[in-house]
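Sharing a structure here in C-alpha cells format.
Just one protein chain is left out here, and the rest sit where they should.
Letters are used for the chains, namely A and B, taken in the order the chains are written, and counting of residues starts over at 1 for each.
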Amino acid sequence: MTTTVERPTESQRRFKVIGTRPIRHDGLGKVTGADRYGADVQLPGMLHAKMLRSPHAHARIKKIDTSKAEALPGVKAVVTSRDLPIIDDKPIDLAETLGNPRVLAENALASSKVLYKGHAIAAVAATSPHIAEEAAELIEVEYEVLQPVLDVREAMKKDAPLIHEKLTTHEVQRRFTRGDDTGVISNVASHLQFKQGDVADGFSRADVVVEREFTTVPVHQGYIEPQASTAQWAPDGHLTIWTSSQGSFGIRDQTAAILGIPQSMVKVVPMEIGGGFGGKIGTYLDPVAALLSKKAGLPVKIVMTRKEVFEGTGPTSGSYMRCKIGARRDGTITAAEFYLAYGAGAFPGSPVGAGAMYGLAPYKIDNVLIDAYDVVLNNPKVAAYRAPGTPQAAFAVESTLDELAEKLGIEPMEFRLTNAVREGDRQVNGIPFGSVGCVEVEEAIKNHPHYRTPLNGANRGRGVAMGFWGNGGMQSSATINVNTDGTISLITGSVDIGGTRVAVAMQAAEVLGLAAEDVVPTVGDTNAVGWTGITGGSRTAFSTGIAAITAAEQIKRTMAERAALKWETQPEDIEFEDGVFVSKMNREDRLTFKEIAASMMATGGPITASASSNPRQVGVSFAATLVDVEVDRETGKVQILRATAFQDVGMAVHPSYVEGQMQGGTVQGIGWALNEEYFFTDDGTMANSSFLDYRMPTSLDLPAIDTEIIEVPNPGHPFGVRGVGEVSIVAPMAAVANAIHDAVGIRMTSLPMSPGEVLKALDEQQRAGK
Amino acid sequence: MSLKIHVRTTVNGEETEFLCEGRQSLLEALRDILGLTGTKEGCNDGNCGACTINLDGRIVDSCLVLAAEAEGKTILTIEGVASIDGLHPLQQSFLEQAALQCGICTPGFIVAAKALLEQEPDADEHRIRHWLAGNLCRCTGYDKIIRAVLDAGAVVRGAK
Partner (left out) sequence: MAEKGSRAKALAGGTDVLVQLRAKRYLIDRLVDIKKIPEMNELTCTEQAGLVLGAAVPCCLIYENQDVSRLYPGLIDSAFLIGGIQIQGRASIGGNLCNAAPSADAIPTLIALEATCNIVGPKGKRTIAVEDFCTGPGQNVLKDGELLVSIHLPPPKRNSGAHYLRFIPRNEMDIAVAGVGASVVLSNGKIESARLALASVAPTPVFATKAAATLVGKEANEEAVLEAAEEAKKAAKPISDMRGTIEQRIHLVGVLTKRALNKAIARAKGAE
C-alpha cells in the first residue's frame, strides 16, 4: 500500500493547533457503540410506525380506506395527507436546494396523486414495528394508474404525459430563484441560460471541435443509516423531534411550516447521523411521526427500511447532456456550448443550475452558451448529493476535453493548464473568480509521482479529470463557555457527520491558545444555540468555524478586560501571546488563560460569548482525480488499480479528516462511475433497491486512495479555510472514463460504465474494425 | 404470535435472559429488548455488515439470525469490545487513524476486524480487504479503515 504523503504544511509553520491531527472528541462513543443515532431513540411508551407506499410510479388516488388497519389490535394511530393542514405554497431556503413546504408535505404524504413508486401515502403507529407493518398492508387504496414518464428526453416531448397538470416552465436568470413564468404547461419546470461572448464566432476560430452526447442515471447517496425520526407531541402543544438530519434548524423550520405551527413550538434534538451526503437535508418522516404522536398521545418512532430509503428518498438526478468544445491548434479553447437536461424526480428542483455553472468552471473560455433544463419525472424527488449536479456535468465536460486534447495531440494536463482559470477570470455568470487554486492543483498533478510513473501492462490506462465546486457559506452560531479550570465548552448548531466537532473546536483552540483537548464541543438542539444552517455545502468547518473563531475572539477580549481590571490598565494595552495575556505597559504583568479563568468569578462573573457567522467570501474549490484502471476485454469489467485525489483545501484544519473527505468523495465517484445506478423497469419500479444489487464499492473493489492536499488560502476565512466536503466527487467519473479510453480505446459516454456497457462498447469497437 | 420465547444466552460475558417473538431477529432483540444499540441496522438483509456481531466465535450479520437461535450461545457485540482496562487496539487505532467519519458502520467493522486479528494478526492488506468486504462504509473510501486494521494487527501481535 502506498502511503498518503505527509505534507510539509504551511499550517504547521503558522499555527499551533490547525494542521495537527488530534483524536476527535466524539470518537470514543463511536468506537464503543455508545453514541446514539436516529434509530437508537427509546422513550417510555414509544410506538413504532411504518409507512404505506405507492406500488405505482404514476397514479391518481381515488380512495383511501384505513378502517381495517385501525381495527388491528395494537394499532394506535393512522395518518394520511388529510391530517396535514393546508399550507402556503411559498419557497423556503433549504441551503443547497430550494424548498417548498407544500411540496415537502406532498412528498411526505401524497394527497391526490402518487408520483413515483415508493411515494408515501399513509402511516400507522402501533405497539411494535411488526404490527405497524401488518396494519399498513391492511390500508386499502384505490388507484387510477397513469402512464409513467421515466426519461428526461421523453418527458420534454410535447405529447408527454403531464406529471403535474399545472406546472409551467419558468425562465430563470439566477440559480435558486424561480424566475419568470412563461405560462407554458409542460414537464419542464425551468430553463436556465448562461451566455458569454459569441459562440458562433468562437467556434469559427477553432481548428478542432468535439461534440458528444452524454447520459447518466439517478444514483443514491447511499448513507448506511436509514432515515429515522422520533416525535413526541406533548398535550401543551410542544413538539420534540429526535432525528438524524444534516440540519436541526432546517428540520425544525420545515416541520413547523408543514404542520402550520410556530417554530417556537418545535424543538429538534440532533441525534448522531449515520451519513447524509445531502440526502438528509429535506424532511420525510419528521412531520409524519409528529402527526402520529399527536393522534396517539404517545411518542412515535419511524425508521425506514433500506428499500424505503432507495424508493422513497432522494437520489440525485439522471441527465442528458450535449457538450461541444472548440480549440485552436495551440491548445486555446475558443468556445463551448453545453446543453443539460436533468431529471428532478417528482417535483421541480434538480441541481441542474450547479451543473450549468460549474461544469466548465476550470477553464477560461470567452465564448460560452449554456442551456439547462429542470425536468420532472416519475422518479423519487431528487435530493442534494455531494456537489449536487456537478459530477454529471464534469463527466461530460472532462470527457469531451480529453478527446479534444487527443485530437489536438496535446498532453491532457498541458491542455488543461493552457486554459486554466486564474483569479479575475470570469465565471459563466460573468462574476470573476477570487483567489483560486486551479493552476496549483494542475501543477500538483503534473509533479506527482503517480503522474510521473509510467503505467505498464496490457489493457491498462490512466485518466485524469478536473472538478470544481462553489462551496456554501450560510450562517452558523456558536457559544463558548469558559470553565474555571481554563477549559472551554463550545456549543454549535452544526450536526457532526464526519469530524466537524473537532475541526471547529480546533479553530477556537487556535484563537485562545488552548489545546484541542481543552475544548469540549457539543452539538446543541434548536433551543440551545443560535440558528445554524445545514452540515452540507462544504460549509461547516468554514462557516461554523468562523462563528467559533468570532466567539473565541470575544472571549479573548473579555479576558483582556478582566486582566486590565486587575492591572488597572486598558484592554487595548494588553496583548495575547502563546496563551498568555501580557500588559504592553508592564511586560512583567502576565496572566495565562487558565489563571484568568480561575479568577473569573471574582473579576466579573462567568465568561461566555456567542457569535454568528454570515460569511461573504466563500472560498471555492478545485480538485482533480488521477486514476489507473485495467479493463478485462472479455468481460468488460474495470478494475481500479491506483487512485490519487488532489484538492485545494485552503488550509487543512485536521488533515486526517480532510483526507477522509477527499477519499470518501473519490470512492463515491468511483461507485457512480462503474456500477451504481437506479435500474428502473418500464413501469417505474426500481428493480435493484437493496445493497445487494445497488452496488456500492466494497473494500475489495478498491486500492488505497492517495491524497494530495493543496493549500491556497481563502482570504474569506481568518485561517484560510475552504470547504472540503464535496468537490472530491466531481472528477472521478470522467477520470475513469478517460482511463478506460487510454486502456482500450473506447469512449464511454453513459454512466454507469458497468461491465455490460463496456463490453457493448468493445464489441462496437471490434465491429468498426478499430 | 403472542407466544413469546424464552432465550438464555451470554452477551458480552454476562448471562442474559430475554423474551422474544419468533419473528424477531437477534438484531432486534439486542437493540430493542436488551438496549444494546451499538449494533446498527443498515439494510436488514445481510448486505452491509452494520449489524455484525460475534456468535460463538464467528462473525455473523445479526439481522439474519433469529433471536430464538441465540439460546445457549455466546454473543459479543461492540459494547463488549472494550474492557475495564481500556480500549481494544482496534478501537484505539480507529481513533488515531481517523478511520471513521459518521461512525454508523464503525461497530460492525470493529467487531468483524477483531475476529480476523484474533486468528490472523498478521493479515495483509488484501486479506483485510477481503475479510471486510461484507461491511459497507460510505464515508471513508475504506483507506483509513484498512490502515487502522493493519496498525491494530501490529499492536495485537506485539510488533508495535
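FYI, a residue touches a chain if its C-beta (ideal position, glycine included) is under 8 Å from a C-beta of that chain, and two chains touch if they have at least 3 such contacts.
On a predicted model such as this, the values are computed, not experimentally measured, just so you know.
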{"item": "Of B:Ile33, B:Leu64 or B:Val155, the one touching the omitted chain in the full complex", "value": "B:Leu64"}
{"item": "Candidates A:Pro412, A:Pro697 or A:Pro713 - the one touching the absent chain", "value": "A:Pro697"}
{"item": "Given A:Thr569, A:Asn688 or A:Gln765, the one touching the chain that is not displayed", "value": "A:Asn688"}
{"item": "On chain A, residues whose C-beta touches the chain left out of the figure", "value": "634-637, 674-675, 679, 687-688, 692-693, 695, 697-698, 700-701, 754-756, 759"}
{"item": "Residue numbers in chain B that touch the chain omitted from display", "value": "22, 25, 44-47, 49, 52, 55, 58-61, 63-66, 68-69, 112, 115, 130-131, 133-135"}
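Note that in this section only the chains that are shown with their structure count from here on.
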{"item": "Gap in Å, rounded to a whole number, between the CA centres of chain B and chain A", "value": "29"}
{"item": "List of chain A residues in touch with chain B within their complex", "value": "1, 4, 21, 23-24, 26-37, 39-40, 42, 130, 221-226, 272-277, 303, 305-306, 497-499, 654, 656-657, 659-661, 663-668, 690-692, 696-700, 702, 704-705"}
{"item": "For the chain B and chain A complex, residues of the former touching the latter", "value": "1, 21, 23-24, 31-32, 35-45, 47-48, 50, 77-79, 81-82, 87, 90-91, 94-98, 100-107, 110, 125, 128-130, 132-147, 150"}
